[in-house]
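Notes follow once the structure below has been shown.
Every protein chain of the complex appears in place save one, which is left out.
And then subunit A:
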């Protein structure tokens, strides 16, 4: 299945989210070897079977998602690279398998995932529950790591596109041109693999592979300031056909704010409308079905155009109920303080959130200074799991379950001290600073609209990613900003300076002493005057001793 959702944002930018879903009816759990691959990419299938992976989620993101301006994303991701994996319980050495898995993935996605090692891997105890089926509660088989420094560029997009059944030749993937995709405010591509039920009764499982790509185009840099978006303007391509291998291929345009067409005009018009409850809000979408030939019209190509009528009259978007921020406070290069703020914008409901913080070992956290305050008063978390760091082995792991009171800001502060690294541990450009990965806030946020919990088969992909249990709440995961922290950096030319200075001192000092001790002095007669010299020459000729 393939799907594209376009949502105009209130700031004039536009958010496009691609999702591609491949379902593979085979069973890895039994340990049988699989050798026939059709639509599911062979590279990932081999990875799943060799490393006994139950769930794999990897994302590469460039930019930071601005929740307050853009609302909630369909699939959140932190800046940089993030990888979290649930292994099956048949794995005996989880750490060794994790290391090999990261190396293999770094080859597949052309990214430096091999930098993931024990110093930035954690084992969360409560967050990141599996998104697929199965009641797995043993967190020994979960590993989570982020690389905030990782860059995303065309070399990551190329292998990602090659995993799609149609590649980038047909269907929605035709729109993915790197010059346009990377010239955006936010770009995120991800691969999610998990086991799902094949049908209602869930007698057998199949593997679901979802590839997602979220991009936000800026009004001024991509839109040239004009509030008018079309497929051609966003992607420099139009659509001519659906992927022949896709069972469904649809484009959804969010028209909730535009019921009678008063805000913007959508052309070509389409009669299909769909409603879905996503992120706690009932939204209406105009649907273009690409498997129908009629969608492409007489020109055999589809280029949707959204033209805004007036430049004023921005109505308020629904304020996101949960929002997070993080920053470093303090001065100097010795100590500092990390502040994490969580905002609850619900007017009357309080709800609990799970905060996960991973801090590298070289920022030594003083957990006795950890404070959690809401509205000025102390707010004791009901569950704290803290794993202290070990120098050069493990990072800090802090997980807390905090109840956020309604309409409030909760602030979590902790003080830290910066450590001095060994000189070989510094990166080649240490004055840039060192990154601390984003905090993860996971919550079940109460929703104002009831959702139905039927099977995920008929719902659009963007609303069926996170499994929903309760009718009146939906799952949200927020990532805060990553931090950039300067560590005390030595002067790397000092070894050279020290060697030069020492050698000079030794040479001058020892040499002088040696000369003083071993030099002998002889008295020398001053040379005689001219008359005496002539007399000496005559005397030498005569054979008489000189004067």
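Observations on the structure shown:
Rule of thumb we're sticking to: a contact is a pair of C-beta atoms (placed from the backbone, for glycine too) under 8 Å apart; a residue touches a chain by one contact, two chains touch by 3 or more; residues count from 1.
Note that in this section contacts and distances are computed from a predicted model.
Note on the omitted subunit: UniProt lists it as "GPI-anchor transamidase", one of the names in "Dynein light chain Tctex-type 3", "DNA replication complex GINS protein SLD5", "GPI-anchor transamidase" or "DNA primase large subunit".
Touching the chain that is not shown, out of A:100, A:228 or A:481: A:100 (per the contact rule at the top). Considering the whole complex, the residue from A:183, A:220 or A:392 that touches the absent chain is A:183. In the complete assembly, the contact with the undisplayed chain comes from A:153, out of A:94, A:153 or A:245. Not every partner is drawn; the one left out touches subunit A at residues 62, 99-100, 103-104, 106-108, 110-112, 114-115, 149, 151-155, 158-159, 177-179, 181-183, 427-429, 492.
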